[in-house]
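The other protein chains are all here in position, but one chain of the complex has been omitted.
The block that comes next holds subunit A.
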C-alpha cells in the first residue's frame, strides 16, 4: 500500500515544499555517520574534533545528502526516482542545533523531471544549499 504519490502534472513551478525541522542530536550525528560507514573522528570524537579546528563533532556530508533526499522524496512520494542531488555545505550541523529544510520547485522538464531548490538552515546559518532532481510518474503511468 502506498500513499502520497505525486504526479508530474500535480506539481507547479514555484510550489513550496512544507518545511521540515530536524533536531540534531549528538546520537543522531554519530548514528548517521556510522550508517554511512564514515569513521572520520570529527564525526564522533568531540576532543579530536576540537583538535582539528572544529568546536564539536559535526554531521558528515553523506548524511546531509541523505536528509536532503529524505526531505524531497518525502514530499514527492515513493514513486519519485531521484536523478540528481547537488549540494554545497556551509555552516556545520553541530549537536544541539536544529536544521530547518525548505524547498521550492524551480523547473519542470518534458521527461517528467522536476527540479527542487533546497535549503537547510541551522542557528549559525545555511548548512546546505542545493538542487534535487526527481522524475515523477505521469498520469496513468506507474513510474
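Everything that follows uses one rule, which is that contacts are C-beta pairs under 8 Å (C-beta built on N, C-alpha and C of every residue); 3 or more make two chains touch, one makes a residue touch a chain; residues count from 1.
Criterion: contacts and distances are computed from a predicted model.
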Given the options "GntR family transcriptional regulator", "Chemotaxis protein CheA", "OB-fold domain-containing protein" or "Iron complex transport system permease protein", say which is the protein name UniProt records for the missing chain. "OB-fold domain-containing protein"
Where the missing chain touches subunit A, by residue: 1-2, 5, 28, 31-32, 34-40, 42, 51-53, 60-63, 65-70, 73-74, 78-79, 81-89, 92, 137, 142-143
